[in-house]
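Quick one: the structure is below, and I'll ask about it shortly.
Heads up, one of the protein chains got dropped from this complex, but the rest are sitting where they should.
Presenting chain A:
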Amino acid sequence: MTTPTRPLASEEIYGEKWNRCVTDTIVKTASGLALGIVFSAVLFRRRPWPVFLGTGIGLGMGYGNCQNEFRSPYVPGQVSKLATLRGHLSPKPSSN
C-alpha cells in the first residue's frame, strides 16, 4: 500500500480520473434526477419532463465534466485538487 504523500503513478491517475468521473456523473445524475423529481413534483404538476430534464442535465454535466477532466493537460505526479478532496470521500487504493 502506498502512502498519500507519494505522488501518483501515471497509470493510476487514469484510474483515478475514471473514478472521479463516474462518481461525479452518478452524483450529478442523481442530483439532477432528484431535482427533477422535486421540480416536477412541486412546480410542474408531476409532469415527467423535469425529471428527464434533470437527469439529462445531470448526465450531461457529468459527461462534460468527465470529458473536461480527461482533456486536462496531463502532468505526471500531480494530483488534482478535486482528486484530493474526492480522495477523502471515497476510499482509494492510493490513500492510506
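The criterion applied here is as follows: a residue touches a chain if its C-beta (ideal position, glycine included) is under 8 Å from a C-beta of that chain, and two chains touch if they have at least 3 such contacts; residues count from 1.
Assume contacts and distances are computed from a predicted model.
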Can you pick, from "Elongator complex protein 4", "Geranylgeranyl transferase type-2 subunit beta", "MICOS complex subunit MIC60" or "Regulator of G protein signaling 9 binding protein", the UniProt name of the chain not shown?
-> "MICOS complex subunit MIC60"
Footprint left on chain A by the chain that the document does not show = 6, 8-11, 13-15, 63, 66-67, 70-71, 74, 76-77
